[in-house]
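Omission of a single protein chain aside, the complex is shown with its protein chains in their original locations.
To keep things simple, chains are lettered A, B and C as they appear, and every chain counts its residues starting from 1.
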Amino acid sequence: MSDLNQEMAERYKNNFLKEIEEQAEMGEWVKMCMQCGLCSGSCPTNFHSGWDHPPQEIFMLIRAGKREEVLNSEGMYMCTSCYNCYVRCPRKVPVTHVMHGIAEYAYRIGRAPKAQPTLHLSKTFWSNATKYGRVNEVQLTQSLYFKDGLGAGIKKGLEMKDVALGLVKAGRLNPMEALGMGHKCKDIKGIHAMLAKAEELEARNKAAKGKE
Amino acid sequence: MARKEYAFYPGCSSQKGASASNYLVSVESMCKTLDIRMTEIPDWNCCGASISYAEAGELPRHVMNARNFALAETNLPGQDIVATCAACWLGARESKERLEHSDRLMADTQTALKEAGLAIKVIPEVRHMVEVLIEDLGYDELKKPVKKPLQGMKFAGYVGCQTNRPFGIAGESFENPMYLDKLIETVGGEAVKYDQKVTCCGGALAFSEPDKAQGQIKDIIEAAYDGGAEMIVTPCPLCQANVEVYQGQINKRYGTKFDIPVLYYSQLMTLAYGGSAKEAGLNGNVVQARKLEEFAGK
Amino acid sequence: MTSIVATNQTILVVGGGISGMTAALEAAETGKQVVLVEKNPYLGGRTVQLYRYFPKMCHPTCGLEINLRRLKANPRIQVLTLAEVTGITGGKGAYSVSVKLKPRYVNTNCTACGECGKAVQTEIADAFNYNLGKVKAAYLPSSMAYPQRYVIDPSIIGTPDAERAKAACKYDAVNLDDQEEVISLNAGAIVWATGWQPYDASKIVYYGYDRFPNVISNVEFERLADPHGPTGGRILRPSDGKEAKNIAFIQCAGSRDENHLRHCSRFCCMGSLKQTHYVQEKYGDAGKSTIYYIDIRAIDRFEDFYQKVKANPNVSFVKSKVARITEDKDGNPVCNGVNTEGYVRYANAHDLVVLALGMEPSVKGVEIPAEVMSDSSGFLMADPANAGIFGAGCATNALDVNRAVQSATAAALRAIQVVNKVARAEA
Partner (left out) sequence: MADTKTAAYICKGCEIDQRVDVAALSKVATKSGKMNLVREHDFLCSADGVAMIKNDIETEGVTHAAICACSRRAKTEAFNFPTIAMSRGNLREGVIWIRPDTEEARETTQEMAEDYVRMACAEVKAMQVPPGNQKTGTVKTLLVVGGGMSGMTSALEASKAGYKVVLVEKNGALGGWASKLHKRVPTREPFKSPEDNGVADMVARIEADSNIKVYLNASIAKTDGAPGRFKVEIAVESGAVAQEDIGAIIQATGFSLYDANKLPEFGFGKTPNVVDQAGLEALAKEAAAAGKPICRPSDGQPVKSVVFVQCAGQRDASGTHLQYCSGFCCNTSIKQAMYFKDSNPDIDTVVLFTDLRTPGNGEDFYRAAQNKGVIFSKGVVSSVIPSGNACAVKFKDLILNEDTEAQADLVVLATGVVPNSGPDLDALAEANRLADGGDETAKSQVVAMMDQSVLNLTYRQGPDVPQFKHGFNDSHFICFPYETRRTAIYAAGPVRRPMDILQAQEDATGAAMKAIQAMENAGLGKAAHPRAGDLSFPTVRLEGCTQCKRCTVECPFGAIDEDEKRFPLFNESRCRRCGTCMGACPVRVISFENYSVNTVGSQIKAVDVPDEFSEKPRILILACENDAYPALDMAGMNRHEYDPYVRVIPIRCLGSVNTIWITDALNGGYDGVMLMGCKHGEEYQCHFVKGSELGRYRLSKVGDTLKGMNLETERVMDMEVAITDIATLPQKINDYAALIKSFPPSPFKGF
């Protein structure tokens, strides 16, 4: 992973903005920011700590070429995909997607912060969803709880016990799913082949950028 | 022959036994009354949801949705795809727009689909259940079957994010959409005024960083109470789950005494149409909606 | 039937605000025949609804007095009020224009003695004060109103109140049978000076203009500060009539925003800087102003003015576009957002929030009853295709008063070029 990081750093020298424009989904919008701060003010998660850089600051940091600060930032993972910034931006920058794009890029080149819980959820969710084509909610939850090891998992499990029981009682959580007896697509093979091809193409496209 | 037919995309949470199964139950009852036939897209798959952004690249996400488009197109030709889940609708509709605006993306997508023996000719319309109710039937049509108006009950219509932004329901404002309030009034209930109607519930952060998300959930529930609501109504499974199931934890964390039922619009409609508690999936509510159970019992 | 003398050597000026008056006066004082058409019952437009001008802090009515004196002294200008142009046919040097005249119900006999106003009982919203107050349904729009004639509001026609007005007039000036009429007249050239209107604040939903009484617009604030406004010049907030001493000004309310107005409205920065003076004037050190901005656009020597305001310790600047206005328990509007200089989140409660609303043309290009070129904001462009129709003032761009008058003076010459050509041809 990290050699990909070096490769990119080399390829774009000190032009981090260009790197983001070409490598991060929707990155080409970063330059359109006019620094009004509406996105940051509109973000529902801007109220709590741990939100190191709001969206506009991320944009400014990118322009200022602060590669490490951006790639290591927790900011993007605070996004709840509420699309407030997206619909309000006076420059029509799709801020939500830009945040996602930068997050994905940071993760792809191995620079994303370690043990970032939302990033972990993202990974887990995707692998869970693509394993059988549909989400297995129980396994998803489990893998989340046990990400920090067995003990923590049990502890967390106990904390969440009431929640889980409530759902089970309400018939909205099927314990049997834990045993993999959850929802599945029939053509799992097809799905996996399809995704493999998609990832291959994606990698090829991204690699082609900034080369010439 | 039903008066309306759609390709149904329930999504992962709205399956039997899944976290929004009661949504599914009530939607089925509602549609029965309204004579809407919803045919599930055979072997549909997950939309990827917004949260998969970090792991999944652009193309893989669109390809997942493209597969559903292809399946719907081949098996249920000419039918719009209708999702009940806000995230499924948003994810699918986003993919539709991006694929239609980028030949490169579309070409790559087709190449990938071929691996699963599928192809897209024309991407069907992707719509949310609420859109269908409002745009294809209209409030008047929705009112006609009302047998038992929810007289004197006060609801906070909680629209949340993804049925509202960035696409939303035609003609509604992002900041203060009225459709949910109108639906509540259509079935005889009272929609209270409160200022957290479109506040985010924390979305996926409710799982990953509950301590952060639950603050927002608290604000929403508080505002609903302040507005005089007895119950909260929402069109989105994630909103429903987040606002409902964490009330216990929030009470512990903040010393509040929340105990407010959180329902789907489809549950209200089913009841107003004379459906039973079971048909409305009331048994699926973690915070029991006793008042509605009584009402259904009558 | 109103009769107007107009030929192909006549210049028609549409809009009687400061731009239209200027174009009309400059042309007339150069010896041209002019017909001036205004939709309000009085001349002066939006400028007379301002308390003071930046950067001099002088009073718009001072300039209006001079322009009115010029007008009264000049026999070449025919003024039509309560009039709107509904159709334009023909072409450069030979236009035929139809003008719709709304009834005033008061004829030229009126001496403005005020008896009709005393007689009627009905009160209507005071449009001159942006409906912040009420006036009798028989009224003189303002002390500076020209023509100095009363107006009877259509809403009381057919009611006893109208009869009272008629009975009260000793000079047979009240004519309740006054009818709307459409007249047509000739013109060689047309100056289009229909001015601007503030952007519809309710469209910026997250500022809650239509939900929170204490969120008002920049134009309304002018009336609050004006001693002849609805509050007698006291800055009282609408919700509870409390003196508003801690006031927020939100810049780019609609402007520079692709979801609203794509252009920068140019005047709003200076407008808000000016309005901080009102707060200082009324409350001294007890008055506090906060300006939330993206860029302060105080161009050319307006910079001096900006520097003065900046030096005032009672005025603070926050580089941030406010993201949301909420209301606290005491009905104070609370500005929520992030200060982009240092990224500190704020939730500042104020007594009153003033939205620096941007400018849009009051008549969009497409609404002009003629083939004219206008830009995507609806401003009238300078284009040969517009033939003998020339834009002036804020119908052509977002301008401050000074620039609007320049534009109007230029438009007058363009119109004169046309009618001079006609004159040479006819000679």
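We take it that a contact is a pair of C-beta atoms (placed from the backbone, for glycine too) under 8 Å apart; a residue touches a chain by one contact, two chains touch by 3 or more.
Not measured: the values here are computed from a predicted model.
Touch, as defined at the top, links the missing chain to these shown chains in the whole complex: A, C. Only one of the listed residues, C:P313, C:G342 or C:P384, touches the absent chain: C:G342. Screening A:A64, A:I154 or A:M176 for touch with the missing chain picks out A:A64. Across the entire complex, the residue among C:A137, C:V151, C:L224 or C:I416 in touch with the chain not shown is C:I416.
Contact residues of subunit A toward the unshown chain are 15, 17, 31-35, 57, 60-61, 63-64, 91. Although one chain is not displayed, subunit C still touches it through residues 18, 25-26, 29-31, 53, 56-67, 69-70, 72-75, 108-109, 111-113, 140, 143-144, 148, 170-171, 226-228, 256, 262-264, 266, 295-304, 307, 319, 340-342, 375-376, 381, 397-399, 401-403, 405-407, 409-410, 412-414, 416-417, 420-421, 424.
Here, only the chains that are shown with their structure count from here on.
Compared with subunit B, the chain whose C-alpha mean position is the greatest distance off is C.
The chain pair A-C and the chain pair B-C differ in C-beta contact count, and the higher one is A-C. For this pair, subunit A with subunit B, the centres built from the Cα atoms lie 23 Å apart.
Multi-chain contact residues of subunit B (touching two or more other chains): 174.
Counting only residues that touch two or more partner chains, subunit A has 47, 87-88. Taken in their complex, subunit B has these residues touching subunit A: 12-13, 15, 17-22, 43-46, 48-60, 63-64, 67, 104, 108-109, 111-118, 161-162, 165-166, 174, 199-205, 207-209, 212-213, 215-216, 245-246, 248-249, 283-286.
Taken together, the subunit B residues at the contact with subunit C in this complex read 173-176, 195. Contact residues of subunit C toward subunit A in the complex are 206, 252, 256-260, 294, 319-324, 336-340, 343, 345.
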